[in-house]
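Notes for the one structure printed next.
All protein chains but one are shown in place.
Letters A and B mark the chains in the order given here, with residues in each chain numbered from 1 onward.
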Amino acid sequence: MSALTPPNSEVDLAGAMRAALAAYSQGPGSGKGTTSDLSMDEELNLHAIGWEPVEFVTGLSVYSTPPMTWSWGQGEISAASYSHEQAFQLAMARLHRQAASVGAHGVVGVEVERSIHASHTEISLMGTAVRPVGAAAIDADHVFTSDLSARDFTLLMLAGWEPLGLAAGASFVFAPRRSMGAVMSQQTQNVELTNFTEAMYSARETAMERMQSAALAMKGTGVVEVKVFEGPMYFASHAVGFTAWGTVVRLREEQHRHVSPTMVVSLDDVDIAFSADTLG
Amino acid sequence: MTSEPTDLPEAAERRMTSGAFTSGLSVADFAACLEMGLEPVGFAQGFCAMQWSPLGSSMSNAMSPYRSTTGGGYSEMFNCPHGFVSNDHRQWGQNYEQTWYESAWHTGFDAALQRMVEEATEAGAHGVVGVVDSQQVMGDGYLLEFHLSGTAVKIPGAPALQQAPFTTYLAGQRLAKVVEAGYAPVGVVATLSSVRMWPFCITEYQLHGSGLSMFATGVSTSEIDQVVRAKSYSRQIARDAAKHALHGDSLHGARVTTSERELGQGEIDYHTVIRGNRIRRFQDFKALPVPQPTVRLS
Partner (left out) sequence: MAKEQGDLPEATGHRLEELEKGLFTSDLSVNEFLLVKEAGFHPVGFVMGSSIYHIGIQTRKWGQSQELTKLTEAMYNARELAMTRMEEEAAQLGADGVVGVRLDVNYYEWGSDAAEFIAVGTAVKAEDGVSRLNTLGKPFTSDLSGQDFWTLSQTGYAPQGLVMGTCVYHIAHRGLAATLGSAGQNVELPNFTQALYEARELAMTRMQDEANRLGATGIVGVRLEEKSHQWGSHTIEFLALGTAVDKTGAPVTLTRPTTIISLDN
């Protein structure tokens, strides 16, 4: 999104490279460096709004699920929902603590890796902790987390919004059984399976509602970039899980600031996205 | 390739000093190099194959309850609270950092890196850009092969270096951006941490639901503490090692990969690898204008 250097700019790239080489020859300075998984574009975006990366941080949790949880039953599988919720909260808390301990004000670009197994749910979070340039540390409670990229974070801030945290909701449910009689009569008919519909609907709505409650608890006004995952468990196909998570946001200023974008037509044949993967 | 650490194979010497260069750069990267005043002088690479000894592959054969952890590193014990139950009941478990494996890995990586740098030095380069690094695990996990390669470049007219050329995973526009922003590439950084988890009774029960059935009611759902600690320490050790390798410079474009491997008897190895570019500030950020948002009509 940031404007790229056109070929005839006044930037003396060759001169900069020579200065870089000189700095390399001089050896390390006495500074305390930062670690970050952001691309240069992202760092530049952050700088445009006066923020900087501090350190690469992580948080994870592995929460057990009781053994008989997945045996065929009816309705919601509350033990599984509980396990998911706990794993998420504990992983987030650890991410928070790490970010706060390095003096950051928030974490952006959080990558959420979530795996659900029969015996446990695991959630692993990784991101870059950021802060306004040179700012002092703040209370751990006010450190925000978000799975927005640094670029999206910049856009949001420019528009007058701020992220508060990641909200997640999950719900697991048993697929209802059809009785034999019902099965026979449905063979040739096109018909809605209302029991099933109700069960799936219910679980989906419950997961979303839990996410919303988490958002409200953070005093947010909205949740953006909601991702919804649903499907049967690989180890128990009669159990279906629904999860939703997204970044909770709130207006920082009086009102939304319009961004007024320019429409452009690219003259390139191929639109290749700028990827941060530099290896291999 | 069984050359000694400081000797290059004869073929490499010939290749690096002959006229025309080969380079792993794409056309766009090549153009960006020229823009930065970097002239490619050749393709540099280094290999290293390391064998490491497993120091006992299964805990069930160990006679003593404690795994020797000479070499320091993270290690903690988990003791069963149940008293004697049966011969199958695991009365203790342990997480420990496999410092010998980490050491073998780092030796292998550093050797391959050093050989690549040597090839570049032979060609009179100031740096190596676009480094590609790959590892292969062979022979049942006891053989590690490292391969690093990149494009050796030099700045015409710049003084010869008193030290080895710089290295970076970056190339092309990505590198240009970093330099333009006031950062100098210094070196590639790669660290690995390896933590082995030997589960005790409670962990075993929580992961597999076995071995503890008559105590089932006593184990409430909770975090699988031993696993959390093993994995968290693995990440932390890798991070601390990466920071340590920076010597005050910064790590840019860090990439973290985690993996786990289950061995016999429920033991699990947790690995974390962090790679990135060590960079150094030589100029403050210029005040940048707020980026102009655009919508592309495709």
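Here is the rule we use: a contact is a pair of C-beta atoms (placed from the backbone, for glycine too) under 8 Å apart; a residue touches a chain by one contact, two chains touch by 3 or more.
Quick caveat, the model's predicted, so the values are computed rather than measured.
Undergrad: Report, in label order, the displayed chains that the undisplayed chain touches.
TA: Contacts of the omitted chain with visible chains: A, B.
Undergrad: If I consider the whole complex, including the chain that's not displayed, which of B:99, B:135, B:173 or B:226 touches that chain?
TA: Checking each option in B:99, B:135, B:173 or B:226, the one touching the absent chain turns out to be B:173.
Undergrad: Among B:51, B:79 or B:294, which residue is in touch with the absent chain?
TA: Once the missing chain is taken into account, the touching residue is B:294.
Undergrad: Touching the hidden chain in the complete assembly: which of A:22, A:68 or A:193 does that?
TA: That would be A:193, which touches the missing chain.
Undergrad: Name, in rising order, the residues on subunit B that touch the hidden chain in the full complex.
TA: 26, 28, 172-173, 293-295, 297
Undergrad: Take the complete complex as the reference. Which residues in subunit A touch the chain that isn't displayed?
TA: Answer for subunit A: residues 4-7, 148, 152, 155-156, 159, 175, 178, 186-194, 196-198, 200-202, 204-206, 208-209, 211-213, 215-216, 220-228, 230-232, 237-238, 240, 246, 256, 258-268, 271-274 touch the chain left out.
To be clear about the criterion, only the chains that are shown with their structure count from here on.
Undergrad: What whole-number Å value describes the gap between the mean CA coordinates of subunit A and subunit B?
TA: Inter-chain centre distance comes to 25 Å.
Undergrad: Using the touch rule from the top, collect the residues of subunit B that touch subunit A in their complex.
TA: Its residues touching subunit A are 35-38, 126-127, 132-134, 155, 158, 161-163, 166, 169-171, 173-174, 176-186, 206-209, 216, 221-224, 227-228, 231-232, 235, 239, 242-243, 246-256, 258, 275-277, 280-283, 285, 288-298.
Undergrad: For subunit A, which residues count as touching subunit B in their complex?
TA: 1-5, 11, 13-14, 16-25, 28-41, 43-45, 47-49, 56, 58, 60-67, 79, 82-83, 86-87, 90, 94, 118-120, 124, 126, 154-155, 158, 259-266, 271, 276-280
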